[in-house]
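Below is the structure I would like to discuss, written out as structure tokens.
Only one protein chain is missing from this complex, and each of the others stays in its spot.
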Amino acid sequence: MTRAIQFSLQEVADRVGGRISGDPQYRVGGLATLQTAGPGQLSFFANSRYLAQLKSSRAGAVLLTEACRESASGHAIIVDDPYLAFARASELFDWRAAVCPGIHTSAVIAADAEVDPAAEVGPHAVVGAGSRIAAGASIGPQAVIGARCEIGADSRIEAGAVLYDDVRIGERCIVHSGAVLGADGFGFAPEAGRWRKICQLGGVLIGDDVEIGAGTTVDRGALDDTRIDDGVKLDNQIQVAHNVEIGRDTAIAGCTAIAGSTKIGERCTIAGLSGITGHLTIAAGTHVTAMSLVSKSITRPGAYSSGTGLQPHQSWKRNVVRFRQLDELARRVTKLEQLIEQNSTEGHKE
Amino acid sequence: MTRAIQFSLQEVADRVGGRISGDPQYRVGGLATLQTAGPGQLSFFANSRYLAQLKSSRAGAVLLTEACRESASGHAIIVDDPYLAFARASELFDWRAAVCPGIHTSAVIAADAEVDPAAEVGPHAVVGAGSRIAAGASIGPQAVIGARCEIGADSRIEAGAVLYDDVRIGERCIVHSGAVLGADGFGFAPEAGRWRKICQLGGVLIGDDVEIGAGTTVDRGALDDTRIDDGVKLDNQIQVAHNVEIGRDTAIAGCTAIAGSTKIGERCTIAGLSGITGHLTIAAGTHVTAMSLVSKSITRPGAYSSGTGLQPHQSWKRNVVRFRQLDELARRVTKLEQLIEQNSTEGHKE
Partner (left out) sequence: MTRAIQFSLQEVADRVGGRISGDPQYRVGGLATLQTAGPGQLSFFANSRYLAQLKSSRAGAVLLTEACRESASGHAIIVDDPYLAFARASELFDWRAAVCPGIHTSAVIAADAEVDPAAEVGPHAVVGAGSRIAAGASIGPQAVIGARCEIGADSRIEAGAVLYDDVRIGERCIVHSGAVLGADGFGFAPEAGRWRKICQLGGVLIGDDVEIGAGTTVDRGALDDTRIDDGVKLDNQIQVAHNVEIGRDTAIAGCTAIAGSTKIGERCTIAGLSGITGHLTIAAGTHVTAMSLVSKSITRPGAYSSGTGLQPHQSWKRNVVRFRQLDELARRVTKLEQLIEQNSTEGHKE
């Protein structure tokens, strides 16, 4: 990938809020790790484990803290938080094309939809009746926006994402390709041994600064809306069932599934492939480790886990057999304790 | 969301098969939960846990059983099964636009495909050679229907869903956005340390009244068809591998994965994020709880589970260490039992 953009250290320092140690006019043309960066590239040192890499790095310039300045030989930009500075600097080198206002001739826009003149609608995109696309928003190629949707300012719906009717998205959001928002929640009533569909009458309400990963699905509510609050970050292939509520700034990693009506508090972090069953309440600030099953509400913030950990298959097989007998094993231990206690008492009696 | 539809209680009662207690001409304009419903809205009382909510509800009218009539202050419709009545009433307030027959000018239809005049094909949809779309069926925007497919009467393929060639779908089905039916099964033969693809020659055969969730994938069979029988409900992001068979009225929750050639019986319920390995047979009426791994056939219906349950991370870590030594622990207990037995026998001998 060659994207020929260059910035002076001064420009970078202004962007990240740092102080230059070196030549302010030195120019960098990309970001790279300490190991791969060469002259003319900017790197960052945010984890003391990589000190050896910092010392041997060929990077033209490095973002680091004052305390580590001496360990780097080249130019440096001194910052309080090098990882955050790296995030800010990454924006300088972003590959995304700027929003290019206008509607592609192949797009199909309902007569009463409102697309702001400063919004972009890509090839073959579809925008349904009564929907509103705000200024600076971008609807990618072949994205489908249903009826009565709202896309807030500067939000970006990537290629092929699908919004059913009645999905409202705030400002500065990103919805990645393959995401589906507003499909029917999974609701059926039993009727003579079969399932009768419960029409899902709610919508989806998404706040500002939310990112929704590729292939993630957020179902519409059964009656009320499914709600994702400001600043939530959802990774790829997450399933959010009907009427779930996710509190602000919570981050959830890939392939996690959240069942219906569960409420997740603010600033939680849920690791990948986790499952959260329905109708639970998860306290703000909860951390769930990878591939855990949460089947009860969590009232106290903290870290939670489930699972057995990985083992070589042969020893795992033996242990699993024992797990199946674990209740019995525990009873045997209790019995032994009683016997020993009894023996010892009898011993004393003698 | 404002969708200005109103119904008299008489109309609702006729729909759900209930008896009015109150004013038959009272009009309701929407469905809501007991907590959120106001005057002019219909609610339902199907779970005795919410009795307090019923008593304090401001709902204009409530669907409930005769036995609970006294607990509600407003209008009521008396039914045998309030949850089923709620499902039926939900249809009155559905947001889905009726099928609007005709083919959008931007759709691409193969010359020899047959689209019934009473079917709808949306913008940018593609219908392949030899496929047939029956009356009342709806092909959403940008849905792709491959060659030799059949879509039965009144079935709905939502925006952007993809059907490969040779996928046959019955009547009154819903296939949600992001679903992919008929992609290649995962079949390869080892050949000199590499993988040689086995072309997947079967198709996909789906019965009537089936719902397939957003992002769910159903692979085509290797030789015979992958088969989903009448009334099956699949939630979002489920993976159904080649030659799986799912019996009628089975319901499977989100993110479950079913490996190749497994046969699931009728009326099973499989909770979310479960895994079912290949070549198994699951008895009709089996229930699997969330995030369980089924790795052997189930011959007796009943509820099955796996996993460890959730714990605070620190205690979980200690227990997991012990799980790795569980077989050894069990042996130690057996040895203790022998020692005690021996001691006790020796004691008696003395």
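Per-chain residue numbering starts at 1, and chain names A and B are given in the order in which the chains are listed.
The definition used in the following text is that a contact is a pair of C-beta atoms (placed from the backbone, for glycine too) under 8 Å apart; a residue touches a chain by one contact, two chains touch by 3 or more.
Here the structure is a predicted model, which is why all the values come from computation and not from measurement.
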item	value
Options B:Ala76, B:Ile157, B:Ala241 or B:Ile264, residue touching the unrepresented chain	B:Ala241
Touch criterion as defined above, residue of A:Pro123, A:Gly193 or A:Gly302 at the omitted chain	A:Pro123
Residue in contact with the excluded chain [from B:Val162, B:Ile228 or B:Ile264]	B:Val162
Given A:Gly130, A:Gly272 or A:Pro301, the one touching the chain that is not displayed	A:Gly272
Touch with the omitted chain, as defined above, among A:Arg148, A:His176, A:Arg220 or A:His242	A:His176
Footprint left on subunit A by the chain that the document does not show	1, 30-33, 36, 81, 83-84, 86-88, 90-91, 93-97, 104, 106, 122-124, 140-142, 158-160, 174, 176-178, 209, 211, 213-215, 231, 233, 235-237, 249, 251, 253-255, 267, 271-273, 290-291, 307-314, 316-317, 320, 323-327, 329-330, 333, 336-337, 340, 343-344, 347
Absent chain, residues of subunit B that touch it	106, 108, 124, 126, 142, 144, 146-148, 160, 162, 164-166, 178, 180, 183-184, 186-191, 193-203, 215, 217, 219, 223-224, 237, 239, 241, 255, 257, 259, 273, 275, 277, 287, 289, 292-296, 302-309, 311, 315, 318-319, 321-323, 325-326, 329, 332-333, 336, 339-340, 343
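By definition in this document, only the chains that are shown with their structure count from here on.
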item	value
Euclidean distance of C-alpha centroids - subunit A vs subunit B, Å	25
